[in-house]
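A single protein chain has been omitted; all remaining protein chains appear in their positions.
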Amino acid sequence: MTRPPVRYRIITASLLTVAAIYFLVPVYWLIVSATKNSADLFGTFGFWFSEHPHPIDHLVDVLTYDHGIYARWFANSVLYAGIGAVCATLLSGAAGYALAKFPFRGREAIFNAVLAGVLIPGTALALPLYFLFSSMGLSNTYWAVLIPSVVSPFGVYLCRIYAAAAVPDSLLEAARIDGAGEARIFGGLGLRLMTPALVTVFLFQFVHIWNNYFLPLVMLSDSDLYPIQLGLTSWTGYADRQPVLYQYTVGGAFLSVVPLMVLMTVLQRYWRTGLTEGSVKS
Amino acid sequence: MSRDTLSRAEPVTPKQRAPQRRQRRASRTEARNRRAAAGFVLPFLALFGLCFIAPIVYAVHQSLYKTERTGPLGLGGREHEAFAGLANYAHALSDDRFLTGFGRVLLFGAVQIPLMIVLATTLALLLESAGARGITFFRSAFFLPYGVPGVIASILWGFLYVPGISPLVKIADSIGWDVDFLSRGTVLWSIANIVTWQFTGYNMLVLIAQLKAVPGELYEAARIDGATAWQVARHIKLPLIRPALVLTCVFSIIGTLQLFAEPMVLRPLASSIDSGFTPNLHAYSEAFVGNNQHVAAAEAVLLALVACVLSFGFLRLVGGRAKERG
């Protein structure tokens, strides 16, 4: 392969560097600020460390404040996003598979309803959902966040499109002739062939739930059930009375962002493989 | 939960060695299809009904009613719901702040979405071009902000916007440039920046994935024909990633209309963000601050309608050539 001219490479490299600075500067600020106390947070230059950085002490403070509530929020977030995403993936996989592979009456109607579901802003649903869940006694429980989280119309959309392309009918037919039951065919063959799409759905839903603010905001009142984001905003809410909370908010933000960023970077490959399926075939 | 339904979908009698086997096969397949499909689709459908359809029905119902109070001063008397027709919609549509909010997010979308998509496309093309080095580092760097939730991104950028604390403002000041990220004129674009920062990398990744799906021979052939990198990008790559561009645009449109967390978090910092800054914020204020569930429901319905119309409209607009579903 011929190498492009040097001039061109320099331009490319400088453009990419500028972009990288833009994307990384706030992250850099977060890292620097996580080592500061509230006074330094306001009092010192944001892009450089204060005279006495206390990275470890401050993070320990964050973790131990209010009987370790932060760890609990973190665990809640993991629970909501983890369990929610796993269930969402299985449900979407099964539904997408069926919509792709079984011709039955009403199939297109269902698919169109699901598509419309993709287009409806989730925040428009949260409030009516709250009243509905309240009447069922589910508000302010783990279920209030978990149940809506396992429904992913986009996941179904993606899985259907992927299954239609990646799961050959001939293979299914052969399995049926061998006498395998539908559940086994799906569990053994379908899921395996759909793996890239499923991983994508899982990641997509994981991030979606992790980042969701509105639903838990509306549903939860007991701070023991909060996910991290809600917890951190509640800290900023008390911060004028207890300024140390500014420092905890920043430290908490730092702690919560790190694992997700690592996850993002490590799992990039999977995002790439599955994500476009929806668009390639549409 | 899904295990139950799956086993139910399994046929009870797998083998039958009867002579009529052939004949019955067709109708059996039909029935079997229906049963299996039901087993696979129903768990999702049930929850979809609970979490999507039921709330929509409920919201539409709520939006058609109003609360009436009896009793002196309205305190302590019984309140009851009375049919209001479209009064709540009329109320919402005659509320200047709500409409301004709509105009604001439309303006936001019209500027921010193309900007972000162009940026994402440029970065994707640059990373996929032969001249780039350190691709893994750059790709990770660009994608990283996607892992930062909107609320936290807003808290973070909030610190970078507030005069007196922001190192950015300080740097600008020192070179004699007087910036205020939170003034009435700029705050919308400061929010646009947060959204762009968060989602460009994600969109870029989607586009890269599509670029990877393009067979390499196509590029080679073009290069042999003497096409420049720019020509390859313009005439081969761009048309090929069109479907991915459409997808990212649709998601961006929906995301824009939902704009909530960013203005909500920045609001205490910037008095230029009012309670109706975005339609979503307005609906939230109506429901939660004003305690007017009925008007809020009407606003939520309007919001969902606009989102659907815009997204479908966009699909239709660009789908002229490509065949599309829905």
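Assorted remarks:
Going by the order they are written in, the chains are A and B; count residues from 1 in each one.
By definition in this document, contacts are C-beta pairs under 8 Å (C-beta built on N, C-alpha and C of every residue); 3 or more make two chains touch, one makes a residue touch a chain.
Going forward, contacts and distances are computed from a predicted model.
Its record in UniProt calls the unshown chain "Extracellular solute-binding protein", which is the match among "Putative tricarboxylic transport membrane protein", "AMP-dependent synthetase", "Carbon-phosphorus lyase complex subunit" or "Extracellular solute-binding protein". Of the chains displayed, those contacted by the omitted chain across the entire assembly are A, B. If you put the hidden chain back, the residue from A:8, A:104 or A:131 that touches it is A:131. Of the listed positions B:33, B:122, B:231 or B:275, the one in contact with the omitted chain in the full complex is B:275. Here the missing chain is touched by one residue of B:133, B:184 or B:235, and it is B:184.
Of B:159, B:199, B:219 or B:251, it is B:159 that touches the chain left out of the display. Within chain B, the residues in touch with the undisplayed chain are 66-69, 71-79, 91, 97, 158-159, 162-165, 184, 264, 267-272, 274-276, 285, 287-293, 295. Touching the omitted chain from chain A are residues 38-39, 42-43, 130-131, 134-135, 137, 139-140, 217-218, 221-224, 230, 233-234, 236-238, 240-244, 246.
Following the convention adopted for this analysis, only the chains that are shown with their structure count from here on.
Residues of chain A touching chain B in their complex: 1-4, 8-9, 12-13, 15-16, 19-20, 22-24, 26-27, 29-30, 33, 41-42, 45-47, 87, 90-92, 94-95, 97-99, 102-104, 107, 110-125, 127-129, 131-132, 147-148, 150-151, 153, 156, 179, 181-184, 186-187, 207, 210-211, 213-214, 229, 232-233, 236, 249-250, 253, 256-257, 260-261, 263-265, 268, 271-273, 275-276, 278-280, 282. Partner chain A is touched in their complex by these residues of chain B: 1-2, 6-7, 9-11, 14-15, 32-34, 36-37, 39-41, 43-45, 47-48, 50-56, 58-59, 62, 119, 122-123, 126-127, 129-134, 137-153, 155-157, 159-160, 164-168, 170, 197, 200-201, 205-206, 208-210, 212-213, 223, 229, 243-244, 246-247, 250, 254, 257-258, 260-261, 265, 280, 283, 287, 293, 296-297, 300-301, 303-304, 307-308, 311-312, 322, 324-326.
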